[in-house]
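As you look at this complex, bear in mind that one protein chain is not there, while each of the others sits in place.
Going by the order they are written in, the chains are A and B; count residues from 1 in each one.
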Amino acid sequence: MKLTEEALSEQRQQDALAGRWRRLPLIQSPLLRLTLLVGLVTYLILALSSVEVNWARVAEGAGRGLEFLAAFTRPDFISRWDDIWAGLLESLTMTVTSTVIGVALAVPVGLGAARNIAPMPVYWVCRGIIAVSRTFQEVIIAILFVVMFGFGPFAGMITLAFATIGFMAKLLAEDIEDLDERQVEAVRATGAGWWQTLNHAVQPQVMPRLIGLSMYRLDINFRESAVIGIVGAGGIGATLNTSINRYEYDTSAAVLLIIIAIVLLSEYSSSFVRRWTQ
Amino acid sequence: MPVSTSPQGQPQWRLRTTKAQWLGYLAWLAGISLFLLCWKVISDNTMWVFVEDAGRQGTDLISRMLPPEWTYAHQLWLPMWDTLNIATLGTALGIMMAFPVAFLAARNTTPHPLIRSLALTIIVSSRSINSLIWAMLLVTILGPGVLAGIIAIALRSIGFVGKLLYEAIEEIHPTPVEAIAATGASRMQVMSYGVLPQVLPAFAGISVYRWDINIRESTVLGLVGAGVLVCS
């Protein structure tokens, strides 16, 4: 029997008066509810059954896992310090240069991708650049660039700069599209040209956020630089990869702790910089 | 706004004082030198011979990629199914672990400041380390396979979901929470009636967002042997 909304409400009131009250279900139709539930359970069963676990291998690895956890209590910074230092230096330099280059290139692209200040053809070209840069994972781009430029930090730097362009330009463009139109109009009303408008109305509004985002991207680039080393693009990732493959967990633990410490440091300093630019 | 007087006795306006101007120049100088120094380190570590033939290598790679060999596509169904599972199960597992961590990390729901700093440490550690690195570790421990991928994705998701969720918890309205506490509700009841309904929409949004990121991330996990889409 199908109830109208009013009758349903009346029914609920009668029930409540008799002390029977349940929360209204999120999905009203019981059939749909059942279907969704069955679908979810089926998916879970299928998905979980497709996870093949080689228990013998896990048991063998469990010891190694414990060893790895234990390594965190006694990280070994000393015996491979030269490798760690070289990797760290490469990662840090890669981070700085890629962020600078990436941001420098992202600013014009971002300006071009803002609908309210760029002409249509430029807008589409810039949106295209952003889309290409954002579609692919850093690691996949890194493989491509390693093939093109050979192993080493140069390929890593180009990868990170490329990824930075998409990230920064997109956020910058959105920021410019959101900016306060009245200020732009006020400056334009004084007879300012395109560049002058940009300098006096747009820049002051987006600058604090641009700096904040650059700091954030610096942080991301450092973390990513640890990853792209795995595919041969230099940096601390390569050191980490080697140490794990050699089962030198003490060294791996040391590298991971260094990464965590640097990320923490950059998080604190970026919150400081953001407060300072406000 | 510094206004100074010129030798002719006319007032002059400049944007910044002389000191601020010099500090500005100095900062730029320091920044540019840092950049050049970093550039030098990189260029020292680069074999420029390989860079010079980049164009040829690139065209070579692209010419081999085009046209895509569609006959190969039917072999991709299984890896894609695995990738989807890694992302979904990994996200689910990560969310389950991130949920209590976020409540322990939020300033207004944490039971003790010490526990709060512990929870924040978990979040930062998880965020600092990319899922690919987690996967690399887990493959040496668990052996190659989907399981390592799932756990790697889950471990990385804890930090992401945990951070956004605890920020959402810190932004809730305090008065409903106060009202629930005033009824004599226990700590857990205050959480479930006062806090949870307020953060539920944010929680759903964050989870879906992370799931979306994880689908992309799990495609590359195959590189280190956790999952399959790239290595084939």
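In this section, a contact is a pair of C-beta atoms (placed from the backbone, for glycine too) under 8 Å apart; a residue touches a chain by one contact, two chains touch by 3 or more.
One rule holds for everything that comes next: contacts and distances are computed from a predicted model.
Visitor: The chain dropped from view, which UniProt name applies: "Transmembrane transcriptional regulator (Anti-sigma factor RsiW)", "Phosphonate ABC transporter ATP-binding protein", "Cation/acetate symporter ActP" or "Ferrous iron transport protein B"?
Guide: The chain we cannot see is, by its UniProt record, "Phosphonate ABC transporter ATP-binding protein".
Visitor: For the chain not shown, which residue from A:G19, A:P121 or A:G193 touches it across the whole complex?
Guide: A:G19
Visitor: Which is it among B:V51, B:V177, B:I206 or B:L223 that touches the chain not included here?
Guide: Candidates B:V51, B:V177, B:I206 or B:L223; residue touching the omitted chain: B:V177.
Visitor: Which residues does chain B use to touch the chain missing from this display?
Guide: Touch set of chain B with respect to the missing chain: 107-109, 111, 174-190, 192-195, 197-198, 200-201.
Visitor: For chain A, which residues lie in contact with the unshown chain of the complex?
Guide: Answer for chain A: residues 9, 12-13, 16-24 touch the chain left out.
In this text, only the chains that are shown with their structure count from here on.
Visitor: With centres defined as the mean C-alpha position, give me the chain A-chain B separation in Å.
Guide: 4
Visitor: Contact residues on chain A for chain B in the complex?
Guide: It comes out as residues 47-48, 50-54, 57-58, 60-62, 64-65, 68, 89-90, 92-94, 96-97, 100, 137, 139-140, 144, 147-154, 157, 223-224, 226-227, 230-231, 234, 237, 240-241, 244-245, 247, 252, 256, 259-260, 263-264, 267.
Visitor: What does chain B use to touch chain A in their complex?
Guide: Listed in rising order, the residues of chain B that touch chain A are 34-35, 37-39, 41-43, 45-47, 49-51, 54, 57-58, 61, 81-82, 85, 88-89, 124-125, 127-130, 132-133, 136-137, 140-143, 145-147, 150, 216-217, 219-220, 223-224, 230.
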